[in-house]
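With one protein chain held back, the other chains of the complex are shown just where they sit.
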Amino acid sequence: MIGSHLLSVLLAAGDTAHASDHGHHSAHFPVALPTEGLGYAGLVLALPLIAMILNGVYAISGVRSKLPAWTTVACLGTAFAVVLNLYLKADIEHPVVVPLFEWINLSWGTGAISAPFGLYLDSLTLLWMLFVTGLGTLIALYASEYMESDVGPAYCRFFGGVSIFLLAMGCLVMGDNLLTLYLGWEGVGFASYMLIGYHFTKPSAVAAAKKAFIVNRIGDLGLALGIYLTWLHFGTLEYSKLFEMLQADGAMAAAQQAMAGGWEVAIIPFLLMAGAFGKSAQLPFYIWLPDAMEGPTPVSALIHAATMVTAGVYLLVRTFPMLELHPAAAPTVAWVGGATALLAATIGMAQYDIKRVMAYSTVSQLGYMFMGVGVLSTFGAAAHVFTHAFFKAVLFLTCGAIMHGFAGQLDLRVLRGLRHVKGWRIVVWTMFYASLCLAGFPIISSGYWSKDVILAEAFANGRPILGGIGLLTAGLTAYYTFRVWFRVCCGPKPDDHDLAKMMGDDHHGDDHHDEGHGEEDHHHHMPHAPKWAVNLVLSVISLAAIGSILLVPEHGWLEHMVAKSSGAGGVGANHHDLPADAGFWADPHGWMKYVASTVGLLGMAVAAWLHLFNRSAADRLRATLLASPLKAVVRAMENKWYVDELYNALIRMPLKIKGHALHMLDRYVLDILVVDGLGRLPKMIGRTLSPLQNGVLQSYAASMAGGVILIALLILVLPMLLDLLGGAA
Amino acid sequence: MSPLLLILIPLLSAVSVAFAPRGVAFRVATISTLVTLAVSLIIASDFGHWYDDGFGLVTELSWLPSIGASFDMHADAPAMWLVLLSTVLMPVCVIGSKTAIKERVREYYAWLLVLEAAMLGVFLAKNLLFFYVAFEFTLVPMYFLIAGWGGSNRASASIKFFLYTFTGSMLTLAGLAYVAWRFADASGGWSFDIPALTAFASVDLSATEQFWVMMAMLAGFAVKVPLFPVHTWLPLAHTEAPTAGSVVLAGVLLKLGTYGLFRFVLPMTPVGVVEAVPAIGALATIGVVYGALICWVQEDVKKLVAYSSVSHLGFCVLGLFALNPSGLQGSILYMINHGLSTGALFLLIGMVYERYHTRDMNRLGGLVANMPIWSAFMVFFVLSSLAVPGLNGFVSEFLCLIGAFSATPDNAQWPGLLGPWYAVFAGTGMILAAMYLLYLTGRLVWGPYRAPPADKNSGLPTDLSSREIGLLLPLALMCVWLGVQPSGLMRTLEPSVERTLAAYPELVPTQVESMAVLEEVNGG
Partner (left out) sequence: MAEAVVPEVFGQLALGHYLILSAFLFAIGLAGFVTRRNMIVMFLCTELMFQAAVIALAAFGRFHLDLSGQVMVIFVLTIAAAEAALALGLVVLLFKRQPTLDAEVWSEMRDV
């Protein structure tokens, strides 16, 4: 009986197959068609969901083995296989939409808000999903060993969090409309919150998790408002329809849309940008990312280096046609990216915690990617995302291995000579190769190829100052990267005594459960080298980083992938046909190879001088600088330019004070003074008049007589008074 | 099945609980609320007006025919949903009180059941007097619940709750009575039939009359919502009420205010509404930010959640006064969502309170170490309250904001009188919500474990018992369901919403013009 109507209401899937009635292929890039037969793409989302649920079940049923890890690795690995299969099977020339189910679908009269839950499969989606699921699988494998001391509920929680992350990231990248993207956007934010706060007994971890979520929410508000405006102006949130509208009448369509819509349309790219800057840790929102290193290192590698933080770049490449809605939008992105790159690099130079160095370097490299989008090179941006994902993952994972082996020790002033220690070979040399990539070592490093594209495009786009900043940052990057490697891996060979002294005071960065540790206490005094899973993952990702060299160069696979997507407008946008006799300096793509190599090598040379050949020179230099008038700058760099303090003083504290003030206002003025005051009014009137009730008969009589007289007077005098007043008026 | 059952079952069981032996009171109350739930589900499944704007379940029951008073009932789709919300939350409240209430059990459950009858009466009433009687009658059981089983400051909390909301609704009565009197004057006979009065008032009352009638109705409904600045009874009442009281208060009683706005203010006095929209929108927006900032500095968990209601209901009112379908549908969905997620949060806090007898965040923290299941639910409902997409809160908040955002005078189809700035300022509430809710979880769920010794007499396990999990799980599933598949529900709201808004597309431009003229006159 209950079945009939109510169930149909609750289950109202209605017309699930959401109509998409266009088959128009535009000049720039193909517009999506709905398709049959690719429904299994939904598995990419379903598998992490299954892993998540299973991890929850394991947690409840008290599984105390590595089962959660293997489940997660299996699910994510299968998801990767599905993505690979999709890549091979799907025709990347023609984006397709795979409808899954109806999510939000409202219509009234002529208006509608429609956000079907569908997958938008084009080359950009596949590119992103390939490295997201691939790295996700590998890092989950790495974590199976890294987190092994936490086997139990916490282990389930960790892999549950990783699964949620992959699910949300899948929604973000594969969703076919902006609302699904927003769903994933907040979802990865939550996963990041859970995983940063993994060591929940540590107040600093809880604070970092909170900070990450809140700072991201600020950007998210921008994104949400951008989505509202997009819906208001374009009437749809689905990419295929949006792109069709923006491209319908040729390249100028976006500009025309902007003209027609006024400032409310022109502001859309800036709002989307705010979301991107939040998620990708750019100025002014970057402050959450360094703190996010409180999370376990695999999380830092996966979420806060390789995948989630590139969501902002993805968003801007995905909505690249909308960037043209305002002429200042792209330059803004470029400048914010450039400024962040430089700022973060300067902070990274002055940090001693190697994981923090890597965190700032991530912020800085993300700055490059935004610079790439801003100078209209979506190819450069995507290429750098792709290469960076691999080598930065390796860097974090090696840091993690060191941290794991040395009981939480991350100080580059303490660690040394790892090269000479048995069992660390793979860590040392994969780290070396990844450092080469980050530093942009010529030819053999993947970072060199992708970074060069961005720098060259900056010059080709007519932004030499920005290009100059990029080059300077490249030099600084090379310096701080090798500062870490030389300090940690080189130097005199440590003996057992030295190694014991290097140990941190923390077991695996977390010591909140102490059962079963008593007997292996003696292990704490000596570092332990990584085992097979860590070494395997490091080797595989390093190989992938090497392999990515083949995919990245111009006119290669990656450029093709981007050119077939919504980022097509940013492939070859700055390309001008040069006359045959143009000089060497006319084509930035030509000379950048040499200049960037030189700058990178210079940075490495300085690092080698200060930290390899002459290991005390750096300290002497620091002492000299601190004695010089540059003292303030050095101090500021070491203290991260006091940005956190500034935000705290300018935003957080005033808000907190406002909160307290409003609370006081609410309690004392509104409630006690006004409300209770009004409530007390009748009581007060009663109090004032109560002496009249004195029980004496005569006074009652007197007041009665007085009342009668008063009434009589009113009746007699009032009309006269009114007459008088009326007469006067 | 007659909707009368929905009121009679709780009422009659209230009587039987009151006189039943002490031991069976809980069982009788549980069975009664579950039966009511089943009846409401059956009625809902037979309800014939899910997809049109008509009223179903029309039942006539005469009371005082000479003055037009009756117990007539009817319901449209939004009312049906709110009926379902109430019948779903009531078993949760009753079962949730099993261990918390140990004295005067019979009275307690009797009052809860009376409360249920009164709430359902509000949503089902077709006659204005019936509506008003039910609306006011919710105060009585709630008053006794707070005063009888509340916290240390329960006396003043219950009195303030009663007097504050009662004062407001006296003015509402005056306004509604005026409408009825004018109707009697015009048609020659007394009638309190809501559809008839609505049709009459929206057309035949002058602009001035509509304005004042609207103000009178607002006085009662805004206090109930509660809209800033008439919200100060809420934190006190919530903090002092027993857990089940807080759940009903947040879950259903606040919705009586927004339901009143939807059912009476919007359709009855459209001319008055268009004059007041900017002011009400501003108050709602201020309420969002104001409530959120106050939440952020609370030490008492329950107070924090109470103030969060002020903030959340601001979104709800903003959506209502956006005067477009997205805003209104979002707002009605918000009523349901807020009932589920905030109700669950109060329930969760109550569970901790039963164990540790404190709600002070300085004394409680890191509970995940001891209560992982509780913590998982807590984080889940915090996310739902945070409007994280994929859960229920998101859809409604998104629609309310987009409704306010698109409510500009130059909107072709649904012109409105709010606009982007209202949405932007209310949108900062999204950030502030993250701040206070994560502050709450950061202190209560995460961090180093700290708690006073657990109460050994409570008879409860350290983590949640299966009874408690059984209460929270359905709510959680509903939150997921409404977050993933809101369209079915939304589609049922659409016709009623459009009926409610029918007058506005023509009225708003007129109002905009007259405002422009006024500005010109003042400027010149």
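Letters are used for the chains, namely A and B, taken in the order the chains are written, and counting of residues starts over at 1 for each.
Please note the rule applied: a contact is a pair of C-beta atoms (placed from the backbone, for glycine too) under 8 Å apart; a residue touches a chain by one contact, two chains touch by 3 or more.
Note that the structure is predicted; figures quoted are calculated from it, not measured.
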Considering the entire complex, write down the shown chains that touch the omitted one.
-> A
Pick from A:Ile444, A:Leu626, A:Ile651 or A:Ala701: which residue touches the chain that isn't shown?
-> A:Ala701
Residue ranges of subunit A at the interface with the undisplayed chain = 690-691, 693-698, 701-702, 705
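Quick note on the criterion: only the chains that are shown with their structure count from here on.
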Subunit A and subunit B have mean C-alpha positions lying a whole-number Å distance apart equal to 36
Quick one: in the complex, what on subunit A touches subunit B?
-> 1-14, 59-60, 101-111, 113, 153, 179, 182-183, 185-187, 190, 193, 197, 200-201, 203, 206-207, 209-210, 213-214, 217-218, 220-221, 224-225, 228-229, 231-232, 264, 655-656, 658-660, 662-663, 666, 670-671, 675-676, 679
Which residues of subunit B touch subunit A in their complex?
-> 41-42, 44-48, 50, 160, 163-164, 229, 232-233, 236, 290, 293-298, 325-326, 329, 366, 368-369, 372-373, 383, 388-390, 394-395, 398-399, 401-402, 405-406, 413-414, 420, 423-424, 427-428, 430-431, 434-435, 438-439, 442, 445-449, 481, 484-492, 494, 497-498
